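These notes concern the structure reproduced below.
All protein chains but one are shown at their positions in the complex.
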Amino acid sequence: MTRTPLLEVEHLTMRFGGLVAIDDVSFSCAAHEITAIIGPNGAGKTTVFNCLTGFYKPSVGRLTLHGRDKDHLLERMEGFRIARVAGIARTFQNIRLFAGMTLLENLLVAQHNQLMAASFFSISGLLGLPRYRKAEREAIDAARYWLDRIGLLAAADNTAASLPYGDQRRLEIARAMCTKPRLLCLDEPAAGLNPMESARLNDFLVSLRRDHDTSILLIEHDMSVVMAISDHIVVLDYGRKIAEGAPSAIRENPEVIRAYLGADDDETLPGAPP
Amino acid sequence: MRALRDGGLAGLVTLVLTLPIVGLRTVAAPEGLHVVPQIRSVVTIVLLAAAARFGIGLWASRPRASRPPGKGNAAIGRWVGGLGLLAAIVLPFVGSGYVTDLGINILIYVMLGWGLNIVVGLAGLLDLGYVAFYGVGAYTFGLLSSDFGWSFWEALPLCGLFAAGFGVTLGFPVLRLRGDYLAIVTLGFGEIIREVLLNWGVVTNGPNGINGIPKPSFFGLPFSRYAPDGGTTFADFFHLTFNPSQRQIYLYFVILAMALMTNFFTLRIRRLPIGRAWEALREDEIACRALGINATNVKLSAFGIGAMFGGFAGAFFAARMGFISPESFNFGESALILAIVVLGGLGSQLGIVLAAIGLVSFSEIARSLADLGGGLGGLIPANFGDYRMLLFGAAMVAIMVTRPRGLLSQRHPSVLLGSVAP
Partner (left out) sequence: MAYFLQQLINGLTLGAIYGLIALGYTMVYGIIGMINFAHGDVFMVGAFLSLISFVVLSQLGLNSAVLAIVVALLFSMGFAAVYGWTIERIAYRPLRGSFRLAPLISAIGVSIFLQNFVQLAQGARPKSVLPLFHGGFILYRADGFDVRLSYLQVVIMILTAVLMVAFTLLIQKTSLGRAQRACEQDRGMAALLGVNVDRTISLTFVIGAMLAAVAGLMFDLYYGVIDFFIGFLAGIQAFTAAVLGGIGSLPGAILGGLLIGLIQSFWSAYFSVEYKDVAVFVILVLVLIFRPSGLLGRPEIEKV
């Protein structure tokens, strides 16, 4: 299989004082694929995301996103520019919605940059000029589309905080998608979902990749999700990459099995020999 | 039983707290300070505190009926707002000069409250030195008029711009940091501006302030008995007999219009992307950054725009008083404006009006209360007006503890899907 890389992570290292949270990790995500990062608690998965999206400045390493017309060196960009220019959107392990605002407003905030440009820094918006009205209508249509996709259209005018947990997770994904990202980074999207919701999420993620020009980078503990939908898996343990490959290969990798069994919890790989 | 115990405990703690500070009042005498015991005050305060705690205990332990969330508040709010506006318009024609004057005072604070609300209520940035921008606006107009002879209407835009410029310059380095640093920096800045005004005598005329600032005219028609150099006065033009209250009523309507403009602007900008970004930033800054929003710029815009309205209000203040000095722009003033925004319910336009009326006319209300039947049998002390800021401070704490989102605060969505045709 030939993979055209979208994101390349080279020698990524992140230290917090004396703690080495990520130690010389390299991997890549191919365009139009779903790449999963797995690993026991504290392995450094979220930290990888935080480096990618500019919340942490990596101690060492190069992070390249191959854009449509040029390459973006993420480690040199400010956080908000990574989302705006390079087109990386993300969700958070502990959901971060605008809790007091409605679902629709949440999705409109995600389209802030294009609306700002259309409203000419609010001036034509204040005057109510047609150009802005048109942009606003389009933004609302986009929001409507995504609300429909996640099945929450009827709740559009409720506050985000009033949603049940599983719906909040999907809303956060929809909000990220409203920025029209090249790469969507999802931090444990299936956490706290019941098996049925989790299966629905699988379908949703697969359809996202099918219908939109978006690749997905996924952190997940739920192996039923990971094994079912990912094309490529990266395994981290104590900040190191211990394996990388297709799901079938990872399932059989002895190091991975040791890391998971050694982690002493219930997350054994389904179908793996004990 | 529990309430009784808590009440007793509260009384005991209050006794310890008040015994030295209230009970031992130091009084100046020719040979130095000496102490005058104030047993009665201590006993009163302790009893009040114990009773209050006991009451809260009883209230908290009452059986609770679950109350359905209130709907239809928006409609009520609109009605109250409309009626209030109507009342505000007729007020100067039916009220005395004193009432109009009080009205002007209240409207200044309403405008300041609405301006600060953009910063604190919408964007969630705690600005503790808002009065600095008020001062910048006032001095800008004062200097432009006394040194360059600008009129109020010529100078007004510049006053706002200047204040906004100050806001942006101050905010730029600080707004990228944690939120609470902004609070302390603005607190310091408010004080610094006052010190600069006091000490930079060459420009600001130091503690003496600036005198003889002209009043706004009505499209060039002055409100005076005789027009300077043979022009027409307002009274001449409209064939009215001259009456000083005309000017006052005019001032009233100027500040009413300025305040309404602030309100209109706020309501409008809340529905624009920038306003939505302010609120989103208040809810979760990290999520905003992940969505590609430049948090620093968004905060800066809120800070600058809030400062601009402070500057406008300052220009009006200078024009109305005809005289300004650094002492009008102290921390107490900032605290008062913040109290108006907080007590009104962060983000609620109507709440701010009510809070401003309550806070500004507190002294008047206190005086009439104290007069009422000898202060309700001595319960209300004669100097009750002096308790204003004490009570506001306590009320700010009480509101944060019980209803942190404010008294009237109930957010209305900036856009409804139901209202937009597909």
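We just call them A and B in the order they show up, numbering each chain from 1.
The definition used in the following text is that a residue touches a chain if its C-beta (ideal position, glycine included) is under 8 Å from a C-beta of that chain, and two chains touch if they have at least 3 such contacts.
Keep in mind it's a predicted model, so treat the numbers as computed, not measured.
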(message) Need the list of shown chains touched by the one chain that isn't shown.
(response) A, B
(request) Decide which residue listed in B:11, B:124 or B:413 touches the omitted chain of the complex. (result) B:124
(message) Out of B:3, B:58, B:161 or B:192, which residue would touch the omitted chain in the full complex?
(response) B:192
(request) Would you indicate which residue among B:58, B:168, B:365 or B:396 is in contact with the undisplayed chain? (result) B:396
(request) Extract the touching residues of chain A with respect to the undisplayed chain. (result) 16-17, 46, 50, 55-56, 92
(message) Could you pull out which residues of chain B are in touch with the chain that's been left out?
(response) 13, 16-22, 24-28, 32-35, 41, 120, 124, 126, 128, 173-174, 177, 179-181, 183-185, 187-189, 191-192, 195-196, 198-199, 286, 331, 335, 338-339, 342, 346, 386-387, 389-390, 392-397, 400-401, 404-405
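Note that only the chains that are shown with their structure count from here on.
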(request) Just give me the whole-number Å value for how far the CA centre of chain A lies from that of chain B. (result) 44
(request) Would you tell me which residues of chain A are touching chain B in their complex? (result) 53-55, 79-84, 89-90, 92, 96-102, 104-105, 108-113, 115-116, 119, 121-122, 125-126, 137, 140-141, 143-144, 147, 153, 156-157, 175-176, 179
(request) Give every residue of chain B touching chain A within the complex, in rising order. (result) 265, 268-269, 272-274, 276-277, 279-280, 283-284, 286-295, 411, 413-418, 420, 422
